[in-house]
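Every protein chain but one is kept in place in this view of the complex.
And now, chain A:
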Amino acid sequence: MSNFLHTFQQAGVAIRQLADGSAFKRHVEVDTPLSDEFKALIESDVKPLLAPLEAFRLEKLATKTRNKKWALRLGWILWLPALIWDLLYLASGDLHISVLFVAAGLAIWVIYPEMQYRKHYKQMLMPVLVKAFGDFRYDEKGCIDIDGVQTLDTMPSFSRKSHEDYISGKVEDIEFEFCELKLERKGHKSSTTVFRGGAVVLKLPFQLSGHTVVGMDYGKLGNMFAASMARRKVALENPEFEKRFEVSSTDQQYARYLLSPAMMERLLALDTLFRARAKGSGLSCEFKGDQVLLMISYFGDLLDTADLNVSAYDLDKLPLLEQELAMITGLIKQLKLDYLAARNQAVDRYSSSL
């Protein structure tokens, strides 16, 4: 039921973004200059990589231009028979769309070099760039430990997954994993996307009490249908937070300990940030055992600033990349979970010393 409500809610946000035009913006404009630390990293580690990257870009640009030329000149040899074939079928009363498949095939052939360049750009630069933010590792095709969080309620059931941009690391004793994730579930006739966005798994150095879920608000009726039998609703004091989220927990008091007034403000700020930066459409998080799972839904594509038509030496997009990386790697600090961990570790040590 909650999957259906989630899909319904996402459709609503998508329509709103189409209506206000934000869905058509590829990237958010960033006026903030690069930080000194990032500039130094570019000078020392990034610039030496730019020459081979630029050579690769020129090669792929030439391939794309050549493919486009041939697609325009000789594409008709493929699409014209397909069109005639479809029209003949249409005349006999059947609907065939082979011309669309031919067009799609030609389009992929043309843009494939661009996709290769984007992938190569990420593979070369990202492992270097993430190091500016601390002890982080980047893997273009990696994925969070889905098996470890599969049993959590916020993780929807799915039959197919695709993932990219895996970043992992450690911040103040908290293990961090992030990846962009798309989860689909097969239906009778077609597949439904049950999640698209960023998934973050945090492994805390202490045990959380109870089981607390901060889910999206689906309205009174929707929340009633999505409610869990095991957890009770936690009514919180922040009206804006209550408007955007629905909280339930097995431990009312501990849920309020986790969701202090300041934490509620931080989660609201995080939600707002992703809505503004990545066409975000809401977030949910779950606290259980020693894990925190954050599922941030968004329609945008983070960490994808490479442009085949722009020289690799042109570093105009790096401020955006820096901000997106800072946004992802700064999640623990943004939510001040490092303080929470430090306090709880001190409590554990104090208890064992008694």
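Quick note on the criterion: contacts are C-beta pairs under 8 Å (C-beta built on N, C-alpha and C of every residue); 3 or more make two chains touch, one makes a residue touch a chain; residues count from 1.
In this text, contacts and distances are computed from a predicted model.
Asker: Choose one: "LemA protein", "Response regulator", "Assimilatory nitrite reductase (NAD(P)H) small subunit" or "Spermidine/putrescine transport system permease protein". The correct choice is the protein name in UniProt for the chain not shown.
Answerer: Going by UniProt, the chain not displayed is called "LemA protein".
Asker: With respect to the chain omitted from the figure, which of A:Q207, A:Q253 or A:S311 is a touching residue?
Answerer: A:Q253
Asker: Quick one: say which of A:R16, A:K47, A:K141 or A:R343 touches the chain that got left out.
Answerer: A:R343
Asker: Of the residues in chain A, which ones touch the absent chain?
Answerer: 235, 237, 252-254, 256-257, 260, 342-344, 346-347, 349-350
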